[in-house]
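Take a look at the structure set out below.
A protein chain is absent from this complex, but the other protein chains hold their places.
Then we have chain A:
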Amino acid sequence: MTYTLNAAHLYGDLMNTYGDIGNILAMGYYAKAVDATINTELISLDNPFDPAKYDFVLFGGGQDYEQTIVSKDLQTKKAPLTDYIEAGGPFLAICGGFQMLGHYYIGAQGEKIPGIGALDHYTLSQDNNRFIGNITIKNAETGQTYYGFENHNGTTFLGKGERPLGDVIQGHGNNGKDQTEGVIYKNTFGSYFHGPILARNEALAKRILKLALQRKYPDGDFSTLDQLHEDLTKNVVVKP
């Protein structure tokens, strides 16, 4: 392989509900097409995070109990994670991971649990309700449509300087009110999408992969990635 990317899977052994690991698997699949390989390292409790070492970070969602444990340990990584994000490191945060990059979220017992405030959003909770179901959004900048599955109690409100990942076409999104879903800040992408988001949205997977490759290999030519299209109609016996 010509190119190598180092990925950090933040708390992959604790924040791992709903197949979030598939985001790294899907990235690795597209990476092969441009002769790149992704080495994934698990960064969990008590492990230091070195921002200079990684080209991509995934931070998934977890169960309530695990999230309370993670939120404490996360404070010890606050500075290097903030540095990584500010330096334009590609970062994908899903569900609980998305919430914890912001100022705070509300736990299952109604307690306010601090995030690391690397991003300017905050998350409240709904009483006995979850947003569950298929969701479709459109990214204003690229015009791309993204598909996913949301399943969250938290309602997130973006801060100044944060753009949404997309505008809600169908589903609830960040809070069910302002039609926003997810966040983009520098090269950090946050979302409530499971599915996983990069497995179901080729364009976004390629966009983030390209960001990571170009950041590490400014002289590399990754144009073949744009021509690549995952043809899932090939080998189809009979269309339904």
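Just so it is clear, a contact is a pair of C-beta atoms (placed from the backbone, for glycine too) under 8 Å apart; a residue touches a chain by one contact, two chains touch by 3 or more; residues count from 1.
What we mean here is this: contacts and distances are computed from a predicted model.
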#### Entry: Protein that the absent chain corresponds to, by UniProt name, given "Multisubunit potassium/proton antiporter, PhaC subunit (TC 2.A.63.1.1)", "Lipid II isoglutaminyl synthase (glutamine-hydrolyzing) subunit MurT", "ABC transporter ATP-binding protein" or "Sulfate transport system permease protein CysW"
"Lipid II isoglutaminyl synthase (glutamine-hydrolyzing) subunit MurT"
## Note on the structure
Given A:53, A:112, A:130 or A:177, the correct residue touching the omitted chain is A:130
### Task
Go through chain A and note every residue touching the omitted chain.
9, 12-14, 16-22, 25-26, 28-29, 42, 44-46, 63-66, 69, 130, 132-134, 149, 151, 194-196, 199-200, 230, 232-240
